[in-house]
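Part of the complex only, each chain left as placed.
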Amino acid sequence: MEDTLENLTTATPQEGFELAITLSQRGVTVTQPSEEVRKRLRPIYAQDPDSLIAVSQVIAINFQTVAAANNYWKV
Amino acid sequence: MEDTLENLTTATPQEGFELAITLSQRGVTVTQPSEEVRKRLRPIYAQDPDSLIAVSQVIAINFQTVAAANNYWKV
Amino acid sequence: MEDTLENLTTATPQEGFELAITLSQRGVTVTQPSEEVRKRLRPIYAQDPDSLIAVSQVIAINFQTVAAANNYWKV
């Protein structure tokens, strides 16, 4: 999380999806900067179906941005 | 889930919708990598209307991305 | 639900909205394939305002996709 976000270009959709995950995690870190607290919370929401679905939704929204930034990796 | 995401192009909207489902599932796997836990949770949220609606929403968001990537399968 | 999704083109916004409903329902069927269970759940969420609003939201998201696919039915 210490590195900055240099650009949204990725080589493949796979890397783009990973960038979307990173963006989603950063959005959490903004409010809860303590890695210790985040680690403590993780087992709670990782067993809660609605939390898991909500995380997937945030990733989906960020993936829209990354995919558009990469022109959907069209060749 | 072991295969990587090579591209967002699909032959038909049907395949595009299936890719949107895959993306939505991956967004869950990120937080809960244990297939055993996911299988245990499934009967819970599969009987909860609000969870079912929320899953459908995540798929809808990912389908927006896949549809745009395929220029909406216009001929 | 047995038929596949051939294309996103519809003649009118009305048909487009109906396609958005179909897409939203498919997103539910993915997780709960049993028609019997879905029918049993229906009276529950059909009386819950928040569920009704959530369903309308999923349809709205899918309608964005269908409308874009049809260039908003502009003549």
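First chain written, first letter: the chains are A, B and C, and each begins at residue 1.
The definition used in the following text is that a residue touches a chain if its C-beta (ideal position, glycine included) is under 8 Å from a C-beta of that chain, and two chains touch if they have at least 3 such contacts.
The structure displayed is predicted, hence computed values, not measured ones.
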| item | value |
| --- | --- |
| Homomeric complex, total chain copies (3 given) | 6 |
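The criterion applied here is as follows: only the chains that are shown with their structure count from here on.
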| item | value |
| --- | --- |
| Between subunit A and subunit B, centroid-to-centroid distance (C-alpha), Å | 15 |
| Interchain centroid distance [CA atoms averaged], subunit A/subunit C, Å | 27 |
| Residues of subunit A touching at least two other chains | none |
| Sites on subunit C touched by subunit B in the complex | 4-9, 23-28, 30-32, 37, 41, 44-45, 48, 50-51, 54-55, 57-58, 61-62, 64-65, 68-69 |
| Complex contacts: residues of subunit B adjacent to subunit C | 12-14, 17, 21, 42, 45-47, 49-57, 59-61, 63-64, 67-68, 72-74 |
